[in-house]
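Mind looking over this structure? Questions follow.
Right, chain A next:
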Amino acid sequence: MFAEGPANTVNYMIAGYTVFFTVMILYLTSLLVRYRNLKQDLDVLQEVEQRDEQ
Partner candidate 1 sequence: MRERSQASKLSFFSSLRAFFSAVGAVVWKDLSAELRSRELISAMLVFALLVILIFNFALELDAKTRGTVTAGVLWVTFAFAGTLGLNRSMAMEKDRGCLDGLLLTPVDRSAIYFGKAIGNLFFMLLVEAVVLPVYSVLYSTNLFKPGLLIVVLLGSIGYVAVGTLLSAMAVQTRTRDILLPILLFPLVVPVLIAAVKGSSAFLEGSAMADIWPWLNLLIVYDVIFTAVAYMVFDYVVEE
Partner candidate 2 sequence: MEAKSRYLKILDAVTMVLFLISLWMVFFYAPLEKVMGAVQRVFYYHVGTAWVGMLGFAVAMIAGVAYLRTGSRKWDIVGLAAVEISLVFFLIAIIMGSIWARPIWNAWWTWDPRLTTATIVELVYAAYLLLRQGIEDPDRRARFGAVYAILGFVSVPLTFLSIRIFRTIHPVVIGNSDPTATGSFDMSSAMLQTFLFGLFTFSLIFVDLLWHRIRMGKLADKVELLRLKALE
């Protein structure tokens, strides 16, 4: 009686973890980009505010 052994599903495992890392990296990148944009906006707006007060 042959022992069948586990199925070869390595490709699916790789696919699964690729999805995990891709989406995570995309999300973290988006957080970073949005944060930087907001910082820039803040600097600009603070300058404008200062100029208005003068």
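Per the selection procedure, all candidates are chains of the complex that A comes from, given by their letters.
Note that contacts are C-beta pairs under 8 Å (C-beta built on N, C-alpha and C of every residue); 3 or more make two chains touch, one makes a residue touch a chain; residues count from 1.
What you are looking at is a predicted structure, and each value in this text was computed from that prediction instead of being measured.
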Tell me which of 1 or 2 touches chain A in this complex. 2
Residue set of chain A touching candidate 2 in the complex reads 5-10, 12-13, 15-17, 19-20, 23-24, 27, 31, 34-35, 38-39, 41-42, 45-46, 48-49, 52
